[in-house]
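Below: the structure, in structure tokens.
Apart from one protein chain that is not included, each protein chain of the complex appears where it belongs.
And then subunit A:
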Amino acid sequence: MNPVLTEPTGTTRRRRPRQKASTLSRPAAIGLGVGVTWFSILVLIPLALISFQAAGGGWGVFLETLGNAQTASAIGLTVRQALLVTLVNVVMGTLIAWVLVRDRFWGKRALEIIIDIPFALPTIVAGLVLLSLYGPESPLGVNVANTSHSVFLALLFVTLPFVVRAVEPVLMELEPEVEEAAASLGASTFTTWRRIILPSLAPSIASGATLSFARGISEYGSLVLLSGNLPFESEVASVRIFSYIENDNPAAASAVAVILLTVALAAIVTLNLISQRVTRHG
């Protein structure tokens, strides 16, 4: 009998005696403690506070805030544009990542660096750049100032790197041999994409899309100059929160914040589910 064939399987291996529930050593426990404390101070407590503040006003404030046509329109615009931008990023970001990883061309190094500029640029600077490019004095003759297109454009600009940077490392790990194997088994280029490449990239595309969407619904600095913040036209949720605070209505501001938070959470969960599905059904 060939010894390869008698490798131990999980069931024949001897079980370790049952230990107490926690396997943390002392240094690991301290690490976990510090981590949780840090996370609490920075994230959990502020989140709890904002929810508390919003809830403090009761359902009335929520309904009233949502019932305000201007606020509802601002939230609608924000979510719509963020979704649209995320969709574009999923396609374009994956494409750019593919080109950067798989192709060799003149200026590749430069492009690698330029991709990160939206990350590195202070958002208000980005806003200034966009205003001078697409504002009333546009050298290109494109004037989208004070329209919803300006929101779309600004979001597109600042969220460009998310999907690219999420997909790139995974694509680098993907061996070309795997595609060759699929080809030798008879798979067309399209089938290879759909059944081999896409399922491998799905988790990273989803995480890039989540970041891009989250950034999209929260963006302020880059669009505030170009959009003009016209109610019912180009005013976004973050601007709405700002003006609620300015008008001394923190409860309504918190209500909008909590709604945005809920939308972001829903987006994270949905994208995760989609990516799991794509991966499983490869």
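We adopt the following convention: a residue touches a chain if its C-beta (ideal position, glycine included) is under 8 Å from a C-beta of that chain, and two chains touch if they have at least 3 such contacts; residues count from 1.
In this section, contacts and distances are computed from a predicted model.
Remark: of the listed names "Phosphate-binding protein PstS", "Cystine transport system permease protein", "2-oxoglutarate ferredoxin oxidoreductase subunit beta" or "ABC-type quaternary amine transporter", the one matching the undisplayed chain in UniProt is "ABC-type quaternary amine transporter".
Within the set A:V178, A:L230, A:I245 or A:V269, the residue that contacts the chain not displayed is A:V178. One of A:T147, A:S218 or A:T279 touches the chain omitted from the figure, and that residue is A:T279. When the missing chain is restored to the complex, the residue among A:Q53, A:N143, A:S200 or A:N272 that touches it is A:S200. Listed here are the subunit A residues that touch the chain not shown: 2-5, 7, 9, 175, 177-178, 180-188, 191, 195-196, 199-200, 279-280, 282.
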